[in-house]
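All protein chains of the complex are present and in place, except for one that has been dropped.
Letters are used for the chains, namely A, B and C, taken in the order the chains are written, and counting of residues starts over at 1 for each.
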Amino acid sequence: MLRSAAYRERRGRILAASLTTAAAAYVVWKITESPDQAVQFAFNGLSVGAVYALLALGFTLVYSTVWFFDLYYGAAAAMGAYGVFYLRTSETVGGSHVNNPYVSALFALVVAGVVAWALYEAFFIRMQGRFTRKSLYIAGGTLTGATGIYTGFILASPDYLHLLLAPAVGATAAVVAGWVVSRVIQRLFSKAGRTTLLAASVIVGSLLGACCGLLLAGAPGSRLYLSWAVSCLVAGAVGVALYRGLYVYMRKRARSPLIMLVASLGVLLAITAATAIVFESAPRPLPRAFGSEPWTIWGSNIKGFNIFTIGVAIAGFLGLLFLLKRTSLGRTIRAIGDDEEVAKVVGINTTVVIAIVFFIGAVFAAAAGLLSGHDTAIQPRMGLLLMLKGWIASVVGGMGNLYGAVVGGFALGMVEQFGIWDLAGEWKDVISFVILILFLSFWPRGLLPRG
Amino acid sequence: MSTRTERDGGRFALETIEVAKHFGGVHAVDGLSIAIPRGKITCVVGPNGSGKSTLINLLSGMLPLDGGVVVVDGVRLRVIKPHETPGLGITRTFQDVRLFDQISVWDNIMVVLTERRLLPALLERGKSGQRERTEEILRSVGMWEKRRSLAMDLSYGQRKLLEIGRAMALNVNTYLFDEPFAGLFPQMLERVKGIVRQLRNEGRTILFISHNMDIVRELSDHLIVMDSGKLLTEGDAEEVLAQPEVIEAYLGV
Amino acid sequence: MSTDSGGVGSLMRAAREPGVFMRLARGNLELWANLVVITWAVAFAIWQGSGFAITLGTVFAIWAILAVSLNLVVGFTGLLSVGHIGFFGIGAYTVAILTSNAQYEQLRTEAIPTFGWPFFAALPVGIVLAGLTAIAVGVVFNRFRDDIFVLVSFGFAVICFNVFLNSRALTRGAFGIHEIAKPEIGSVAFGSEVAFLILALVFLAVVVLISWFIVSSSFGRVLTAIREDERATEVFGYQVTHFKLTVWVISAMMAAAAGGLFASWTTFIDPNSFILLESILLVSIVILGGLATIWGSILGAMAFVLLEEGMRFLPFLPDEYVGQARQVILGVLLVLLMLFRPQGLLGRYRL
Partner (left out) sequence: MSIRQIALVCLLGALALLAVACGDDASDESFKIGVMESLTGPGETYGTVSSQAKQMAVDEINAAGGIDGRMIELIVQDSKCSAQDAITAYNKLTDVDGVKIILGTSCSGAMLGAAPLAEADGVVLFSGLATNPDIAEAGDYIFRTAMSDALLGIDTGNELWADGIRTLATITEATDYAEGVRRTSVAQFEKLGGEVVAEERYPSDITDFRSQLTKLINANPDALHIAAQQEFSGGTIVKQARELGFDGPIYGEIVVVGTTALEVAGEAATGVKAIAAVLDPDNQMAQEVLRNFRARYDYVTLPWYLGSAYDDVYITAECLRQTGDDQDADGFRDCLYDITWSGAIGENYSFDEKGEISLSNVVVEVLPLAERTEENQGYKSLGQAPTK
């Protein structure tokens, strides 16, 4: 019984190849059998796959940086969806407000904490030379308090979301526009003086910012889309808070990834149940977003919103790719993923960078959650289910590879759809988990292995 | 092709022929043919990354062979499974001490003495022979007083000793020690040296890796010098150490 | 083997010599955990009357069997399995299908064949069936470790639930199976709640004995070694996969026995009792009570059962939120334990 590793690997490959061929042949046969249904299945698969891809992207980013399964990820998906529900509940079925002062205060506190920490990390040491410690504390405290109270107000009065957010959005737009203008002027008129530069960017920036703010304040219809941003940011803030307040301490002592996994399982359990207590455990719809009318393409129907979701998934992928490959932040993230200790020695503030990774990951999860919520519905348990699908997608695509995450997400969506062509639809979940076990057994590095 | 073992009538306990192992594109061990004399202390030296630990991992079955043959007592093996190594008369220690951390010192030794088959293992609850042997080993490595504490609570030197003791508990002919002297205080160092000498005096074969040339000079009967996965030179310790290219290759690093 | 718990030992000592008590109590978390849970159980029984206490006792016994069996895998072998509910379900469904005597043909719902076996004939079949399933699953799962193992065990739980729900010709799907027989030995029937409680406790005792027998043997020592360092254990001549598979199968069979008891106790089962969440709760019981300690699992199960009932009496908590609130508490407890005491309350092993 001489079986070398090479032999086993080859056997695995042969099996994987034959399974893939069989699956492809099956799909081709099915497509010729009923092209209509195939197109419809493909549309369904793409819509679902886009959500899986988004989940897998964020999941892969987090996993390939910290190398443990963070189950909060699932809770973040549910929180993204329930954030929208919380803010726009007056437009959904049932109508009655679920707005709860305790919940608003809790999240305001979390956001304030995260802001305080971010301010401390970003400015405290750098500014310490120039200002006294006391004045820094006062300034930081004020800013933190203001952010917390502002968040609390936003969460507590969803009907005035557009009014409350208008100044913030306006200010952000002003800063961005000012920065762009100054860069453009610097490029085009390299001789322009400092004063001109400043004046031009301030004027253009403030004009544009004011314009944005005013437009927003006068557009109550934008509340839904603003609530998307708010709930994504809040989910991200909770992710950062969890990392900074919990995982950091735990990772120092953890002997194995299992400790982190169990702890985040606890987080997931608690958040899921708390969601069920606050919002009841039954499924709920989200308010109608744009594009809920179906379009007919090649005799099959797809909603505009699904196409939007696919677009978001692809945009998220490109954005993440840009971040990781082209920016210095991305390089540090990859460095931490390769070896955290070395990165620390080189002088990277790993805590901050990992916090940013958690933030981005949670935002991706929240986005996936709310998009799928708009497409179908939300329920407290959705987090666990979505997270498992995101896991499977990233395993299928190849753990730790962004391309793999996207491919895996869409592939899983498609497989789930085409898998139930002859099987009854209730076996859909089983299909995805059988795929998972097959992949882990025969193809553990996924479709597109990392590096 | 006859092996050296066959030619020399079992003078060698362990022999490798063209053994290879590569990780991706890196050839960690590249067509290595060595022979380890029976009943002697063999030392493997070489710069970092020259494939010394990989060699031990290959010999103990921790890594599958990518090519070549290992000859153990005249038996040619292309595949070594880790759980078969005690049957081949081989055991080892690890560079990064690998004890069973969260069980007691006592149990760490007991594990290697007890039944390997499933059902007898279920029915066995520590025979007196095993207990005596454990006590003997623990006393010989000076850990008898620590027998109740968890392995993870020991100091580094104690862990190193315990690991050697664990290997000794397995009554085999060939011991592969991966850097047994690294990071030890002088007192501990002497103790480990004593253990190695004692094992040789009992007629066992020892292969160890070390970077400490004093110890290599002091202990080894046979010396293997490796570089980049290849054999640089092999032979009697004193002869090899007299060769200038060895000094260059090894001490030059 | 270090299966024993200082907690209970010191409790015993304290009972014999009250003077020792104060010294022991200081900073001894294990003792406190034991005291609190047991006092709670006794107080609860006094407060609520025997009838309900018996019901809870049976629930406790079933959960405790499950927890002890899972601890063999999680605590002693280091495989964090979230899929154990699957084996529980296999045991329950086998007993249900084989012993059910309902006249399904006369009902207007799905009909399945009935066998009407006695409980003690069906239970071994269920146990063996779960064992066989465990062998098949274990052969596939043996290559997975750590977090990947968790992931696939999630998969196993989901697959099992779907099989129970969707194999309608066998399990009647969502309709569930009625009239599952109560255990009988000769003419002694365990029909009453008290008799059943005693039977369940006997089962628990047997399971505890078997577990103790395993972990105190050389086999158990090898398991802990595997948990600590699988590859190193292999180098010392153990065929690790066989050991892992064996304990996995034994544990699965125990879970199946618990399932059989459960089916017979409720006399009606449907797939809702075997959802993924239950499995997650089970894992948290094991971690809560303590890894690699049999008594810890028992205590964990007791605390878990009492937690829900205890919370019913919180004045500010509406009844319908009790289940969810218990989940919140368990979740928070898990986080705190991982932070401060990764071995669980009475544990002997940190994850």
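The criterion applied here is as follows: contacts are C-beta pairs under 8 Å (C-beta built on N, C-alpha and C of every residue); 3 or more make two chains touch, one makes a residue touch a chain.
Because the structure is a prediction, the values reported are computed rather than measured.
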Partners of the unshown chain among those that are drawn
A, C
For a quick check of understanding: of A:162, A:251 or A:284, which residue touches the chain that isn't displayed?
A:284
Just one of C:46, C:121 or C:314 touches the chain that is missing; which is it?
C:46
Out of C:89, C:155 or C:176, which touches the unshown chain?
C:176
Could you tell me which of A:125, A:188, A:345 or A:424 touches the chain that is not displayed?
A:424
Touching residues on subunit C - with respect to the absent chain
4-6, 8-9, 11-12, 38, 41-42, 45-57, 59, 106-110, 162, 165-166, 173-176, 178-179, 194, 197, 201, 204-205, 208-209, 212, 266-273, 294-295, 298, 302, 319-324
Please output the residues of subunit A touching the missing chain, sorted low to high.
34, 36-37, 40-41, 44, 47-48, 93-94, 96, 276, 280-285, 294, 296, 300-301, 303, 372, 375-379, 381-382, 385, 416-417, 420-421, 424-426, 428-429
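Here is the rule we go by: only the chains that are shown with their structure count from here on.
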Counting only C-alpha atoms to place each centre, which chain is farthest from subunit A?
B
Measuring centre to centre with CA averages, how many angstrom lie between subunit B and subunit C?
43
For subunit A versus subunit C, what separation do you get between their C-alpha means, in angstrom?
36
Euclidean distance of C-alpha centroids - subunit A vs subunit B, Å
50
Where does subunit C touch two or more other chains at once, residue-wise?
350
Do you know which subunit B residues sit against two or more other chains?
none
Hey, which residues of subunit B end up touching subunit C in the complex?
60-62, 81-87, 91-92, 94, 98-104, 107-108, 110-112, 114-116, 118, 121-126, 166, 170
Using the touch definition up top, name the residues of subunit A that touch subunit C in the complex.
68-69, 246, 249-250, 253-263, 265-274, 276-277, 281, 384, 388, 391, 395, 424, 426-427, 429-430, 433-434, 436-437, 440-441
Mind listing the subunit C positions that touch subunit B in their complex?
1-2, 213-214, 216-219, 221-222, 224-225, 227-229, 231-240, 242-243, 246, 348-350
